[in-house]
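Notes follow the structure.
We show some of the complex, not the whole, and keep each chain where it was.
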Amino acid sequence: MFSSISNTVTESRFFVMPHDSNAIGRLHGGVLMEWMVSAAALCGVRFSKGEVVLAALDDLFFMNPVSVGDMVVVKAWVEYSGHSSMEVGVSAYAYPRIVGEPMLTTTSHMVFVAVDRTGSPRPLPTKIKPTKEEEQLYSLAEKRAEKRRKMLSDRKAMSLDISEYGPDARFRMKSSHLVASSDATMGGIMSGGKLLHLLDEMAGAVAISYARTVAVTGAVDSTSFHYPIRQGSIVDVELVLTGVGRSSAEVAAKVITENPSSGVRRHAATTFFTMVAVDSAGKPVPMPPFEPSNEGEEKRLREMRTRREDRQRRLKEMQIFEPLHSMIAHGRG
Amino acid sequence: MFSSISNTVTESRFFVMPHDSNAIGRLHGGVLMEWMVSAAALCGVRFSKGEVVLAALDDLFFMNPVSVGDMVVVKAWVEYSGHSSMEVGVSAYAYPRIVGEPMLTTTSHMVFVAVDRTGSPRPLPTKIKPTKEEEQLYSLAEKRAEKRRKMLSDRKAMSLDISEYGPDARFRMKSSHLVASSDATMGGIMSGGKLLHLLDEMAGAVAISYARTVAVTGAVDSTSFHYPIRQGSIVDVELVLTGVGRSSAEVAAKVITENPSSGVRRHAATTFFTMVAVDSAGKPVPMPPFEPSNEGEEKRLREMRTRREDRQRRLKEMQIFEPLHSMIAHGRG
């Protein structure tokens, strides 16, 4: 069976309540990510006719702030289908006070794998066959899928790296939690959205404790999930400040999951948050300059600078696919 | 086994937190409905000695506003028992700032069906046998049960109507969601209270986007649930503004559920919300007048006017059973 891309579009709405927002009334990046992952998962479930798990996501650049009282509409569609994995394009629009003109908040891609009851991959029952108008979108998605193949083949090796991240960092926090059934999807795997929400909250705390101002999520780097986190297991999260720009700080987040009965620990994911220091009006303010104080901090600062350049490059790539996303999201595919 | 009505009374308390309330500090109608359904379900579980599902509810007229800091006491009792279904009477009282005198917020009836582990109806182990004082209450409930029988026999036919509601409406919103296990009762069926909460939130957004003021829930029409929504399935909700009165708008809400593996779609429920435009003090303010712009809008406006008359009639019926409810709720049965 075949489907066009535009035929897979789903739409989910969310309302920004006071408890979704920070001290200055701005929607937490973590809440928005949780909404986007749940909306994209719905799209994946409908397309694949069954349960899906989040395997990877591309960068999320948060372009416009969202505030209490706004409505968020998340559109999602399948851009590319492989054997059992699919790439879902996803855009979040904010409608100020519900009645205002929609503003694009962020647009990105998420990769989901269709799984059976045991969590093993299952073949997709439908393939994407783009229409003429969708061909450019499809071919870009196909190229991304090829790039990701390498990354996915490293999955097992990556999952074994359970070393501590930046043990010599001065600005770090860790926290451990049990994964409850309410954190998990139907298949018993921790929802990727809940995990990102937890990490975002912690990354914000690291940035705030460094900058001593309010900090908001500016971006989250592309991330792959090396190992599924099951309900009933433990997650250990480590957050480390790696470096600081003019008004933003990068915070690395590493996630280790532990099976309590076997004691086996696996590296589930590592990602990088860009947190922006803001004043009470939400305007960026300078961060205190960061001077590395040991070899580890120097190394992480160098790596952070490389990632920042890569991130700028990917932000430019977004300008290529953004109009194509807009076309699909607005039903002009 | 037999029980009087007053012997089945249960009492549940809830505290109105800031996150339960809207921009002007008023309790969301959707949250109150969720509380009422959960309290009534508890009463049904205790009476039927097992799991229950919500099959129908009568009109909810919200008579007094509830605010942050108030305590809500929900009393529920079984008024009538059939073979496997029971009618639960339910009243919600608000205690301003916990210490104030209780005010009746709303009183209504909900029909629950006792089900076994597979979701099939099971016979009730106990029957209601009213005391002398309860006879009028019982006989009114019996008459409602007879009326509902016709409606329930249409259940299957209704569930097949998966047509779009008002596709030509100018004021409409739709949203899709996956039903998580935390949205479901022990038997894996989506809680009727959670569904009403979701619909209320969306109905509010439709009214706000039309009126461009705060809108609060004035009433919800009697509703029957044609088809159970299982955890893991998709719900598609469509909300359509059908017409406008002086300071209120009617919003229709249609719910379609989709089994992702089979792709089978069923009409789960349709209901109608009366949303009232209010100022920051909670006083009703005029809605912009509504001029139908096409045939569909004209038809829906006519239907809305008929429903409004029926609703006024049912509001008068409430004045008959309200003192009887009060007698039971206050232990004077």
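All chains are identified by letter, namely A and B, in their written order; residue positions are counted from 1 within each chain.
The rule is short, and it goes like this: a contact is a pair of C-beta atoms (placed from the backbone, for glycine too) under 8 Å apart; a residue touches a chain by one contact, two chains touch by 3 or more.
Computed from a predicted model, the values in this text were never measured in an experiment.
Shown are 2 identical chains; the number of copies across the whole complex in this structure file is 3.
One rule holds for everything that comes next: only the chains that are shown with their structure count from here on.
Chain copies chain A and chain B are related through a rotation whose angle, from the C-alpha fit, is 120° to the nearest 5. Work out the mean CA point of chain A and of chain B, and you get 37 Å between them.
Across the complex, chain A is touched by residues 18-19, 23, 173-178, 180-182, 201-202, 205, 208-209, 212, 231-232, 234, 258, 260-263 of chain B.
Within the complex, the chain A residues that touch chain B are 10-13, 15, 17-19, 38-39, 41-42, 45-46, 48-51, 69, 71, 95, 97-99, 181-182, 184-186.
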